[in-house]
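With one protein chain withheld, the remaining protein chains of the complex are depicted in position.
Let's turn to chain A:
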Amino acid sequence: MKNVVIKTDKLTKKFGDFIATDAITFEVYEGEIFGFLGANGAGKTTAMRMLCGLSIPTSGGATIAGFDIYKEAEKIKANIGYMSQKFSLYEDLTVIENIRFFGGVYGLSDKEIKEKSDDLIDLLGLKEESKKLVGSLPLGWKQKLAFSVAIIHDPKIVFLDEPTGGVDPVTRRQFWDLIYEASNRGITIFVTTHYMDEAEYCNRISMMVDGEMKALDTPTNLKKTYNAASMDEVFFELARGAKRQAD
């Protein structure tokens, strides 16, 4: 029996006449890596923002880690981590200051912060750089650091919004090692991406087209269903019907 950590029910977001997310219903299980795919403008970021409490749905509902997104937003916040499209650490703070700051924001004790930051710096191999300003690090390292900071409080679920944008393939691979490592610790990963090779790393993936969820299955099953050799072909098959222009 799999535990459900994210459950949505006809979750919808409209901006005027424009339906960004159209009644999507799905479940995400504990500990899985859930890929949230779609072309630009398909409604991925909007959906993710609703799940994180950054945006209020127009209609429909969802529970995150067992908490209702309308009534228990504060409890949800304590149980999730979030990494946005933009690189979002403070560039004018050092590595260690960033770690301490976000640890503090998530209410960790001094002792926990100390342990966590030592572990993190070890894991990322940033010992030499720990007192350098984050702004001086290469993008790949920044992204890895941002991910590690997003799960510093051991959340139940972490939401990653195109975390590997603009990063080279080697660093992307290393980034996914971090994701696997977090997943092994029992953290559920909810990740949006453009890269179809990354889609293959996910346990299950969903496809958003024009605000609707067109498919949801394991990569193997999806390839079978659409009689495709790669995820690229699956994506192409599904996205072909899209009416919206990429933004």
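Keep in mind that, in the parts below, a contact is a pair of C-beta atoms (placed from the backbone, for glycine too) under 8 Å apart; a residue touches a chain by one contact, two chains touch by 3 or more; residues count from 1.
In the analysis below, contacts and distances are computed from a predicted model.
> Pick from "Multicomponent Na+:H+ antiporter subunit A", "NADH-quinone oxidoreductase", "Response regulator" or "ABC-2 type transport system permease protein" the UniProt protein name of the chain that isn't shown here.
Spelling it out: the chain absent from the display is recorded in UniProt as "ABC-2 type transport system permease protein".
> Write down which of A:36, A:67 or A:82 is the residue touching the left-out chain.
Residue touching the absent chain, from the options given: A:82.
> Contact with the hidden chain only, please: which chain A residues?
Contacting residues on chain A, toward the hidden partner: 15, 49, 52-56, 74, 77-78, 80, 82-93, 97, 100-102, 104-107, 133, 150.
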